[in-house]
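To start, the structure under review is shown below, and the notes come after it.
Every protein chain but one is kept in place in this view of the complex.
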Amino acid sequence: MNNGATDEQIDSVVNKIRSFGLDANVSRGTERTVIGAIGDERKLDPEMFDSLSGVEYSMHIVKQYKIVSRESHRHDSVIDVGGIPIGGNQVQIIGGPCSVETQEQMDLSAENVYTAGCRLMRGGAFKPRTSPYTFQGNGEEGLKMFRNAADKYNLRIVTELMDARMLDTFLKYDVDVIQIGTRSMQNFELLKEVGRINKPVILKRGMSATISEWLMAAEYIAAGGNHNIIFCERGIRTFETAYRNVLDVTCIPVLKKETHLPVIVDPSHAGGKAWMVPALARAAIAAGADGLLVETHPNPCDAWCDADQALNPQEFESLMGSLKGIAGVIGRSL
Amino acid sequence: MNNGATDEQIDSVVNKIRSFGLDANVSRGTERTVIGAIGDERKLDPEMFDSLSGVEYSMHIVKQYKIVSRESHRHDSVIDVGGIPIGGNQVQIIGGPCSVETQEQMDLSAENVYTAGCRLMRGGAFKPRTSPYTFQGNGEEGLKMFRNAADKYNLRIVTELMDARMLDTFLKYDVDVIQIGTRSMQNFELLKEVGRINKPVILKRGMSATISEWLMAAEYIAAGGNHNIIFCERGIRTFETAYRNVLDVTCIPVLKKETHLPVIVDPSHAGGKAWMVPALARAAIAAGADGLLVETHPNPCDAWCDADQALNPQEFESLMGSLKGIAGVIGRSL
Amino acid sequence: MNNGATDEQIDSVVNKIRSFGLDANVSRGTERTVIGAIGDERKLDPEMFDSLSGVEYSMHIVKQYKIVSRESHRHDSVIDVGGIPIGGNQVQIIGGPCSVETQEQMDLSAENVYTAGCRLMRGGAFKPRTSPYTFQGNGEEGLKMFRNAADKYNLRIVTELMDARMLDTFLKYDVDVIQIGTRSMQNFELLKEVGRINKPVILKRGMSATISEWLMAAEYIAAGGNHNIIFCERGIRTFETAYRNVLDVTCIPVLKKETHLPVIVDPSHAGGKAWMVPALARAAIAAGADGLLVETHPNPCDAWCDADQALNPQEFESLMGSLKGIAGVIGRSL
Partner (left out) sequence: MNNGATDEQIDSVVNKIRSFGLDANVSRGTERTVIGAIGDERKLDPEMFDSLSGVEYSMHIVKQYKIVSRESHRHDSVIDVGGIPIGGNQVQIIGGPCSVETQEQMDLSAENVYTAGCRLMRGGAFKPRTSPYTFQGNGEEGLKMFRNAADKYNLRIVTELMDARMLDTFLKYDVDVIQIGTRSMQNFELLKEVGRINKPVILKRGMSATISEWLMAAEYIAAGGNHNIIFCERGIRTFETAYRNVLDVTCIPVLKKETHLPVIVDPSHAGGKAWMVPALARAAIAAGADGLLVETHPNPCDAWCDADQALNPQEFESLMGSLKGIAGVIGRSL
C-alpha cells in the first residue's frame, strides 16, 4: 500500500481478496503496509488490485516467503536502531560479553566496546544453557545492569529473548534489538510475539536450519507487522568435530539474493575458540556481511561462560583495524 | 531419598550439601525424590550422606545428566499413563491423525485406532508449521474434539504443547501425555514448565540434536520434579534428500544403555511417506523401541496436513499384525 | 534384447541409435544384454525399436540410472554366488572377521560361521586404514589363507578390492564376491574394471553418498556388462558423535523401490560397537534387507583391527536365532 494508506483502503483490498475465497494477511510495518493474499494464486491477478485506491503496486510472489523476499522489495533494507543503521553501506560490529555478570564487568565491557569504535553492544541476561545445572543468566537484574552500562557510552543494546512472557520486561528496559537465539528460530509462538511489536529483531539461524526455513521464520515475524529483521549466521552443525560449528559464509551472498534484509554473522559461536575469531570475522566481512556479533570480555579468563571464545580488548581493537581495511576494499565503511 | 522421606529430612540433606559450598537441586517426583549436589564434586563423598535419616542411597554420577541416567536408576522405568504402561515388557502403538480436523474425523480416527488395538491416540491441536500462512491447528477447539473422541473409546491422548502459556488449557482438557515437539526440544523455559507438573511427557528429539543434548533436555524436565519422560526418535537431518529425515535406529540401544526411561519412535515423520512407514516401524520395534507414534487417518487423501504420510485403517491394522510378530520374537508383547 | 540375441542384432540396434546422433552403451550381462541410448531422448521413440529383430522390449527410462533401475526390470533380481542366492525370498547372513590374520584364526572363523548357519564368509586381506602406520592387511597371503579356510566348509568368500591392479590376483584365488568399500564407491576407474568381469559385486555406500549417487555408482558397473550387483548400507556420517555412523534403515525400502537389485546391511561398521550389532541387525532384517555382513571373531579381544565391533561365536549364534524369527514374521526364510 502507499505510505499513508487509510484503514478503509486497506479494508477494501482485504475484502476484495476474501471475495475470491482467499485469506488476507495484513502486515503493518513502520515503513509500509503489506497485504498478502493466501490461497489459490490462480484466482487473482495483480491487475485487479493496481487500480484500487491506496495501492502502490501489486505483484505475484512465487516464493513461499513473501514480505522478506527480494522479489517484494528490490532495494536493500536498512534497519534503524535508535539512529544507528544496520544494512546499507555501513558495516556494524556489535561487541560485548557472552553473559551479563556484574555491573563492573558490564561497565568495563561497554567502555572497551565503545573505545574500539562500536555503537551497539551485545550481552545475555537470559542464557539458553544445555544443562539445567549451569548458570542460567542474571535475568531482569542483568537487563538493568546492561542498560546502565550501555547508557554511559550511548550504546544500543542487543540481548536474547527466550520466553514470550518476558517481552514486557524487555520493553521496560528499552532493549534496542531483540535477539532470537538459534534454539528459538522455529519457536513460532515467540516469533509471532516479536512480530507484534516494533523493535528490531536479530534472527539467528537454527543449528541445522536450511536457508528456506530461516526465511520462513523471518516471514512469521514480518507477517505480524514487524519488518525490522536482521539475519544472523552463527555456524551450522555438521559432521566435523574439530570445531563447534561450521561458519557458513555461502549463506551471505545467497541471502543477499533472496531477501532485502541485512545479514550479520557471529564468528564467536561458530568456531568456539577466540583464536579462530579473527579469520572468521574477516571472512564474513569479505563475503559481504552487514555486521558482526563478536564476543569480547574485559578479562576472558574470568568469563562466566564461553570463556574460550571471547576476545580481550586488545585483540578486539586489532581485529577492528583489519575489518576496516577489508570493508574498504569492497567499498563499504566501518 | 526413601519413599516417604519428610520435608525435614530433605532439608537436612540440602543444608549439608550447601554447607560445603555446593548448590542443591531437589526434584520431587511421584515415585522418588532425588537431591542433586551441583558444584565441585571433589568436596563431597557419598558416605557423608548415607547415614543421614531418610536417605536411601547416595552416589557419585559422572554423567552430566543425573536423574535420567541409567547410573542413577538401574531398572527400566515404566511410565503410567492413566493405567496404561509405557516401557517395560509391553510395546504401545499410538495411532492417530497429524492434526485434529473435525469431530467426525476424530471420532472415526478414534474408532480405527481402538479397533486396531491401541490404547493411546495422537493428534495435533496446535501445529508447528514452517510457513505462517498455512493451517496452524484448531487450537483449544481441537483439544475439545480430541478429548471427546478419545473418551468414547477409553483412549489416552497425546498432543503437542508449543507454548508455556497454553499449559493450563492442556490441563483443563486433561491431556494425558504432553508432547514436546522436535523444534521445542531445547525450548528450556517450556521444559521447565512441564517439569513442574506431574504429567507424562513425550520428548521428541531435535532435528539435529545429539544424544547427549537430548538427555540434557530431559534432565531439565526431571530437575523440576517430573520424572515421567518418554524419549521419541523421529528422524534426524542429514545430507540425504531422497527422504525427509533419516530414522536413527541406533539411538534405541544407545538410549537404553544411557537412561532408564522408555524410548519410542515416530516412523511417520521420519520417512515422510506412508509407504516407508511399515518398514521403519518394524525396524524400530526390532531394535527394541518401547512403542511407536504412527500417523493414521480415516482417509489420508483428505488429511489437512502431511497427507502423504498417514496410513489408512487397513494399512495400520496390517502393520499391527507384523509388529506383534516381531515383538514376540524379542520376548515382548503388543 | 532377447536372451540369445546375436551380435548382428545388437549391432543393428546400436546403428539405429547412432543414426539419430545418440551414443549407445551396450551392457552384456549374463542374463540379458541391455542397450542404452545416451543423448537427447526426444529424438527416439520406443516403437522405433520394438520391431527390430532380437529386441525383447524397449522403453524410455526417466531416471539417470538405467540398467539398475526398477523401471528397467520389474522383478527382484537374485544374484547367484556359486549356487547360493542373494536376493529373493532367502535372507543371507555373511559372517567373518574384519581382517584375515592367521590361517588358524581363519579356520576357526570359518568353522564358527558355518556352524552358525552361514553359507558365505567375509574377511579383509587388503584393508583401507585411515593411518599409513597401522596394519594394512595380509595382502595376497591373506587371500590364500581365506580361500583355504572357506573351502574346508564350502563357504563362498567376500573380500574387498581397493586397487584395479589387484583384480587378477582376486580372480586367481577365485574370490566369489568382490566388495567395493565405502571409500571406493566413487572410484570410477575401479567400478569400470569390476564392470568388465562377471563376478558378483557388493557395492558399499559411500560415507555420505546420496541414494542417487549410489545408484549411479552401480550403473557404472552395470554399464560395463556386470549386472551382479548387491548394495550394502553401512551407516552414514552425521553430526552424532555417540556412535561411529548412523545406520540408515530408510534406504532399504527406498532402494527396493528404485532398483531390482538386492540390498544388504553391515550393522558392525555402522555402530562400531559389538553391543549395538544385534539391535541393528534385527532392525535391518525387519526393514526388508536381503542379508547382512556381520563381523565375527573366534576371540574378539585378540582381533587385529576393529576388536570392539566383532561378535564372538556365542553372540553370533544367538543373533542368528532372533534374525530367523524376524525373517519368518515377514515371510522370508533364513
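Each chain gets a letter, A, B and C, in the order it is written, and its residues are counted from 1.
Operating definition for what follows: contacts are C-beta pairs under 8 Å (C-beta built on N, C-alpha and C of every residue); 3 or more make two chains touch, one makes a residue touch a chain.
Given the structure is predicted, the values throughout are model-derived calculations rather than measurements.
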(message) Need the list of shown chains touched by the one chain that isn't shown.
(response) A, B, C
(message) Can you tell me which of A:72, A:131, A:182 or A:208 touches the chain that was removed from the display?
(response) A:208
(request) Looking beyond the chains shown, say which of A:270, A:293 or A:320 touches the absent one. (result) A:270
(message) One chain isn't shown here. Among C:60, C:129, C:152 or C:172, which residue touches it?
(response) C:129
(request) Using the definition of touch stated at the top, determine which of C:237, C:273 or C:332 touches the missing chain. (result) C:237
(message) So one chain is hidden, and I want to know which residue out of A:89, A:250, A:299 or A:333 touches that hidden chain in the complete assembly.
(response) A:250
(request) Using the definition of touch stated at the top, determine which of C:17, C:162 or C:230 touches the missing chain. (result) C:162
(request) Pick out the residues on chain C that sit against the missing chain. (result) 23, 25, 36, 38, 64, 66, 128-133, 162-165, 183-184, 186-189, 192, 206-208, 213, 216, 219-220, 223, 237
(message) If the hidden chain were put back, which residues of chain B would touch it?
(response) 208, 237-239, 241
(message) Using the document's contact rule, name the residues of chain A that touch the chain not shown here.
(response) 208, 210-212, 235-236, 238-243, 246-254, 257, 270-271, 275-276, 279-280, 282-288, 322, 325-326, 328-330
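Everything that follows uses one rule, which is that only the chains that are shown with their structure count from here on.
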(message) Of the chains shown, whose Cα centre falls closest to the middle of all protein Cα atoms?
(response) B
(request) Return the chain whose centre of C-alpha atoms lies at maximal distance from the corresponding centre of chain B. (result) C
(request) Please work out the Cα centroid separation of chain B and chain C, and write it as a whole number of Å. (result) 38
(request) Take the average of all CA coordinates in chain A, do the same for chain C, and state the distance between these two points in whole angstrom. (result) 50
(message) If a residue has to touch 2 or more other chains to count, which residues of chain A qualify?
(response) 208, 237
